[in-house]
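Removed from the display is one protein chain of the complex; every other protein chain stays in position.
Right after this comes chain A.
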C-alpha cells in the first residue's frame, strides 16, 4: 500500500530489483554472495536436520510408551456408537426412502446389505471359533495362534430372514425392510456383565394415528450375544467381526416419512448424549412409497 506512495518510477523499481537479484559490484545474489548462500543453507540444513531428529526421537519414545493392545485412554469412547445398514445420508442424518413398486429405488439398498454381509460369510469367518456360551468371553492369555486371542464367529445366517439368504431382497420388495444394526467396537468394553445388550427400535415420536412399530429382530430378541465381548483390539483379535442385529420393520406406514430410532439397551451403553446422535442409538428417516 504505502509502497505505492513512494515516488519511484517503475523502471527504477525494476532496476532496483534486478540489482537485488544480481549485484555485479559485490557479487551478491538476492542480497548474499554465493558462499554466504552456501553457508546459510548449510546452517539451515543442519538446524532442520537436528530439529527433525529431535522430533523424530520424541515421537519414537512416545510410540515406545504406547501399549500395542490397549489405548492409554478411552475417555472419549465411554459408550459405543451405533451404525445402520443400509446407510444413505440425506441433509441431516440417515434418510432412506424407496418405492416398493420401483425396484430401481431399492436395489442399491439391497446391494449395500449384501456387500456388508460379505464379511460375514462362513468363508470370511473361517478363522473364528464357534461360541455358544452367551457369557462374556474373557481371555487374559494369548491362546490363539500367532500370539493372538480368539474371536467368536458371527455369520450372516444368524440373521435368518434378514440374512439375504432366504430373502435376497431383505423384505424391501414387500415394504417390510430389514435394517442391520451394528455396535462400534471399543477395546475391552463390556456393554453389560450379565444380560446381553438388546436392540430396541421404535418410532422416535409415536404418531397417534398409527400403531406402534412392530419389529422382528434377528437373532431372536435382538440381542448381541455377550460372548462377542470384550473386544481386545485389532492386534489381539485380527479377525474379530462385530456382532449384528437385524430389525425387520413390519408395519411401516406407506407414503409417510417416519423417524425410527434403534437404541441399544444395556447396562453400560448410554444413548442420551445430546451432542452425539449416534451414541448408543441410531436414528433414521424412512419413507416407503407404494
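We adopt the following convention: a contact is a pair of C-beta atoms (placed from the backbone, for glycine too) under 8 Å apart; a residue touches a chain by one contact, two chains touch by 3 or more; residues count from 1.
In this text, contacts and distances are computed from a predicted model.
Colleague: The complex lacks one chain in this depiction; which UniProt name from "Sodium/potassium-transporting ATPase subunit alpha", "Histidine-containing phosphotransfer protein", "hydroxymethylglutaryl-CoA lyase" or "Gamma-secretase subunit APH1-like" does that chain carry?
Modeller: "Sodium/potassium-transporting ATPase subunit alpha"
Colleague: Tell me which of A:26, A:121, A:234 or A:256 is the one touching the absent chain.
Modeller: A:234
Colleague: List every residue of chain A that touches the chain not included in the displayed model.
Modeller: For chain A, the residues touching the absent chain are 1-3, 36, 39-40, 44, 47-48, 51, 54-55, 58-59, 62-63, 66, 69-77, 80-83, 87, 89, 91, 93-94, 182, 184-187, 231, 233-235, 237, 240, 273, 275-279.
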